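The complex appears here minus one protein chain, its other protein chains still in place.
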Amino acid sequence: MNYRLSKQKIGDFLASLMNEYEVIAPVNDNSLIKFKQISNTDKIILDFGNSRYSLKKYFLPNKQVLFKYTKEDIQEELDNKKRIIFGIKPCDVHALLIMDKLLLGEDLEDIYYKTKRNNTIIFALANNKPGENEFSSSLGTDKLERGYDLLFFDKGDYYIIKSGSEKARGFTNNLEQTEEEPQAELNCEKSLSEEQISKLKTSFDSPVWKEESEKCFSCAGCTTTCPTCGCFDVRDDPNLDLESGSRIRIDASCQLKNYTGVAGGHVFREGRDSRFKHRYYHKLDYFKDQYGKHMCVGCGRCITNCPAKIDMTEIINKL
Amino acid sequence: MKPRVAIFDLTSCDGCQVEILNLEDHLLDILGKIDLVNFRIGKEVKEPGPYDIAIVEGSVSKEEEIEKIKKIRDDSKILIALGTCATHGGLQSNIHFMDENEVKKAAYNDKHPQQTRDIKAEPLSKYVKVDYSIRGCPIDKWDFVKVLKQLLIGKLPKEDNNPVCVECRFNENVCQFEEKGKCLGPMTHGGCNAVCPSNNQPCDGCRGPLEDLNLKAGIRIMKENGVSDEEILKMVRKYTGVDELYNKIEELVKNGNN
Partner (left out) sequence: MTNIYKPELLRIDKVFEETKDIKTIRVKDTSNPKPGQFYEVSVFGIGEAPFGSASYSPDFVDMTVRSVGSVSKAIINLSQGDKIGVRGPYGNGFPMDKFKGKDLVIVGGGTGVAPIRTVIEYVEKHRQDYGEVHLFFGFRSPEEFLFKYDYDRWKEKFNFTITIDKPYEGWSGNVGFLNSIIEQSGIKAENRIVIICGPPIMIKVTVQSLEKIGFTDEQVYVSLERMMQCGVGKCGHCMVGNKYVCKDGPVFCYKEVKGMVD
């Protein structure tokens, strides 16, 4: 059983949830589409490719207090705010499923991520329009079978909504039911085939890495905007009493030289080419060895946000 | 005993010291932790050395300032360069790339005759060992607080060496490369919270070049975007042109093959 909601009513539907939830939705901010907390549903953009920046900050903020310390005590800081994110595209839901593999599971759960994940309701929006430079259709991350609470399909004047979780029941009670089975097709111009990706296994010493890295600024624009890059640094920020303070974590980037530097000064990936190459290998080779799937969802943000216009698909297709 | 801290200035606009004053209430908290024995624009007291920490704003631009900075160095355990003039020579270091006589003609006249024996503006590090640099024109006051706290806790601060782009992305800005075709953000030390791009202005590099900068790529892309050679040179040299990482800039910009 699916549900049906007129497009005109989407604003009211989301507004009715604002008492209990912080609602995050795509808006136009300074000519970029961004996911932001909204108070006015008129501002929501319903027809868009994808947001310029990823949504990872709602799960793994760029900068986050892990705990506060005093001489005697450590108090952790967990974000228990309940959120709904409306309008997440399938590739970004896949990105969350990838982050789950890294940060949840086993005995080594990241409770900061887990808390935010558990407190966030996902209202995904099925694809009909690729994001700038998106290539998710070739990676199979343009469609969703799980990972959402509600999945909205744009049918012109109305949405067909699929329910994907126990939690979703509370949101569909007042919605009209329908037998209509929706579908969404996405045609991305860019593509990256499995066959081509598998060439990484034998391309570690390819001259491509050195050549292409010469164009790279190592500015971290790719990793900062990637929905699955979750690397971080841990720092202490003492208060002025110098006895108490906060331990914080901040996004880190494998593209920066300090990333592999150890006390004493040695840097393991010093050359720009080895840092440049590491990202491709982690995204499309190492992670699959470790967790059974690619760490790239083909959202294209690393291409869009690169000031040097370096294109992941072009580089892999050169191998 | 509270550490003896002294703040000095050489050739500068005092803007970085004003930033310290702008800390207002926080400044009072800081004063509870240190013994501030010299701060021309904030306090009347002027005690002689030795100092635990000396913080110096401004470039060395007059002969007498060479002696002054050497004396401060001798008197201090830790010497901190405060702001772009102290770390790189600042705006006045443009004289390295200009006709000296023309600059003098513009600066002095019959009413305001030249009274000092000036030299080309240089960073403190040209004459003395600097233990840490708080970058920026002006500095970020919170950066100053962070550095001071670390020094008080007994740790010599370590720079992040992140480009401006990192914080620029955190702020979800429009990329100035895309918007205006030029920006020094990818090549410049961050820590400023990307204040210029966050206000829709390209970074003009006041915090100085990163050791890891890719100058060739920067020049190539700006040229491709139609930025003229002169403009690239002007941007790069605006604040920190004397940095040795920019030594080959003229050659690189003029070389059409970039």
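Each chain carries a letter (A and B) given by its place in the written order, and its residues are counted from 1.
Simple rule for what comes next: a residue touches a chain if its C-beta (ideal position, glycine included) is under 8 Å from a C-beta of that chain, and two chains touch if they have at least 3 such contacts.
Small disclaimer: the values here were computed from a predicted structure and weren't measured.
For the chain excluded from display, the touched partners among the shown chains of the whole complex are A, B. Checked against the full complex, the one of A:Leu144, A:Ile161, A:Cys188 or A:Ala252 touching the unshown chain is A:Ala252.
Within the full complex, the residue among A:Glu76, A:Glu194, A:Glu211 or A:Glu314 touching the omitted chain is A:Glu76. Think of the hidden chain as still there; on chain A it touches residues 66-67, 69, 71-74, 76, 102-103, 108-112, 114, 204, 230-236, 238, 242-243, 245, 247, 249, 252, 254, 259-264, 268-269, 274, 278, 281-282, 285-287, 289-290. Residues touching the missing chain, restricted to chain B, are 153-156, 158 (touch as defined at the top).
In this section, only the chains that are shown with their structure count from here on.
Contact residues on chain A toward chain B in their complex (touch as defined above): 29-32, 34, 52-53, 62-63, 214-221, 224-225, 237-238, 240, 242, 251, 253, 256-258, 272, 305, 307-309.
Those residues of chain B whose C-beta lies close enough to touch chain A in the complex are 26, 29-30, 32-33, 145-146, 149-150, 152-153, 160-163, 165-166, 169-170, 172-175, 177-178, 183, 185-187, 200, 211-214, 216-218, 220-221.
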